[in-house]
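In this view, the complex is presented without one of its protein chains, the others remaining in place.
What follows is chain A.
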Amino acid sequence: MDIITLAEVTGSISILGYGLAALGPALGLGIVVGKTVESMARQPEIANKLQTAMFIGLALIEVLGLLGFVAIFIA
């Protein structure tokens, strides 16, 4: 039996992959930033320290999304 093509996708499918790869980091970033803002509202006097910690966490999460972005060019 021949394989019948019902639907065809042209172009780079890795772009869809990037969309999926952005989902997880997006949730993570939302939680990190939200919690930091919450803590800053509770204790404004340590806002600077919280901000530094937030940026470190932010950077570690961000690289996950960027891995998906790089995969577009590799595939």
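We adopt the following convention: a contact is a pair of C-beta atoms (placed from the backbone, for glycine too) under 8 Å apart; a residue touches a chain by one contact, two chains touch by 3 or more; residues count from 1.
Criterion: contacts and distances are computed from a predicted model.
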item	value
Omitted chain (choose from "Putative hemin transport system permease protein HrtB", "Heme exporter protein D", "Ferric reductase" or "ATP synthase subunit a") - UniProt protein name	"ATP synthase subunit a"
Chain not shown, touching residues in chain A	48-49, 52, 55-56, 58-60, 62-63, 66-67, 69-70, 73
